[in-house]
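One chain of protein is taken out of this complex; the other chains stay put.
Presenting subunit A:
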């Protein structure tokens, strides 16, 4: 229940707050990006590490003592310290000293004898890594280069597309023309068929009428031939035949 009160009071409280500062200001106390260096490209590793003398004393110690004591200063210091430790038995000589001496001897012999070989081996490993990384980089660059070439070629090819489209347009125009002519042909054939039909109908009708009329005329003529006319015509024919036979006999 009290939470509801708080929630109710929140908007009023928010309105009571001063308005927020302009949007452009970052709410940080630490300045950003003030140094020159950025994270990429990563600076290369230094070639050699800090100088170390005799394997375990940094060179800076010798440089530190050089102005006051010269070159032999640190060695004198070392000898003095060693004698002090031994004489006061701060460093105790016991069985562990012998063991330490043997171990150190072997260690130093190992380093002196095998050091350069190990270094060369490590350098070779590093070289291989670098070479493979470089090879990858070169390959990537080469691949991108060939991609650029291909892209240019494709762009050149696109220019030829105009001719392709012209040829296609011609094809289509020809197709349309052929289609149009086929349909014209079809229309012509259909119309011709209908007209032929009409003509055939008319000729048939005319023929039928002719035949019918001829038959009718023949029939009426035959009907009109009386028996007497028939006898007269037969007699006439016989006389004609006799005359003809005579003229034929004469000719032979």
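Following the convention adopted for this analysis, a contact is a pair of C-beta atoms (placed from the backbone, for glycine too) under 8 Å apart; a residue touches a chain by one contact, two chains touch by 3 or more; residues count from 1.
We adopt the following convention: contacts and distances are computed from a predicted model.
Trainee: Tell me the UniProt name of the left-out chain, picking from "ATP synthase F(0) complex subunit f, mitochondrial", "F-actin-capping protein subunit beta", "Trafficking protein particle complex subunit 2-like protein" or "Anaphase-promoting complex subunit 5 domain-containing protein".
Mentor: Hidden chain identified via UniProt as "ATP synthase F(0) complex subunit f, mitochondrial".
Trainee: Out of A:55, A:160 or A:227, point to the residue that touches the absent chain in the complete complex.
Mentor: With A:55, A:160 or A:227 as choices, the missing chain is touched by A:55.
Trainee: Which candidate, A:98, A:111, A:172 or A:195, sits in contact with the chain we can't see?
Mentor: Going through A:98, A:111, A:172 or A:195 one by one, A:111 is the residue touching the chain not shown.
Trainee: One chain is left out of this view; which of A:126, A:142 or A:233 touches it in the full complex?
Mentor: In the complete complex, the chain left out is touched by residue A:126.
Trainee: For subunit A, which residues lie in contact with the unshown chain of the complex?
Mentor: Considering the whole complex, subunit A reaches the absent chain at 45-52, 55-56, 58, 89, 91-92, 94, 96, 111, 115, 119, 123, 126.
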